[in-house]
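My questions all concern the structure below.
A single protein chain has been removed from this complex, and every other one stays in its place.
Here is chain A:
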């Protein structure tokens, strides 16, 4: 069952140097229980896509074009109060840094119970039980005792588990995890990813997993979207995309799989750097770096070809991929 559909989403930021598009024409979909990986260089627009879906684009940024549908209903034009009720309840978010994601002056229990009570009409005692239950589900030992302690009394990995519990405690249908392991020790990264995968299978929550780690994508995601300069250049089943990438940028990414924990600001195997939003070339944004550049590439922007579940935006790809 499709939970989320995004169609031709464009987010723009009016600024002094004119309006820039942080993301352009982004289309994707995620189904219940599915994990959609999202990769791309820094600044490609991964976080911005997530922010748009959850309705937290920082002003003056706004959605200029496109639609976001959650279970068929449009959510991109909701009033702020309706959107607030939806956040946490139907769409959860997990951020990168567990050390700064939790409020230092409130206990873990206070933060969980408040989140639960904001969305579900439960008396405090039941909300507390639910909070303890969630701490247990994300693997916090002795949750009955730990619930009344403060975030600083947890290690980084444990805090990220708490963050996951907070994102899932009102049982949303979709959770956006923006680089949930980047700030963690290498040794706990795998545990957190495994936990996310387990919870996705158990609860049927759809997951958008943003990461720089192709290894994580290969192991965890069902499908993957590759972003470049604000656009999705390739999207499809992980097995297809990783073994038979159709876009030259994806091929380049595959060739430069970084070691775990490394954050590739630029890709050594692909010459040059990704253009900033205000300096994108007219045709394909990847053309200046593309080893297979053709004359048409600098003239005409390739539109995504294919379906919502498998598409490529490249002039090399003539036919619709299977």
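The criterion applied here is as follows: a contact is a pair of C-beta atoms (placed from the backbone, for glycine too) under 8 Å apart; a residue touches a chain by one contact, two chains touch by 3 or more; residues count from 1.
The working rule: contacts and distances are computed from a predicted model.
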Per UniProt record, name of the chain withheld from view ["Xanthine dehydrogenase family protein subunit M", "ABC transporter permease", "Signal recognition particle receptor FtsY" or "Alpha-D-ribose 1-methylphosphonate 5-phosphate C-P lyase"]: "ABC transporter permease"
Residue of A:163, A:242 or A:287 in touch with the missing chain, whole complex considered: A:163
Residue, one of A:19, A:153 or A:243, that touches the chain absent here: A:153
Candidates A:97, A:129, A:219 or A:240 - the one touching the absent chain: A:97
Chain A, residues in touch with the chain not shown (by the definition above): 54, 56, 84-89, 92-93, 95, 97, 100-107, 114-115, 118-119, 141, 146, 150, 152-155, 158, 163, 166-167, 170
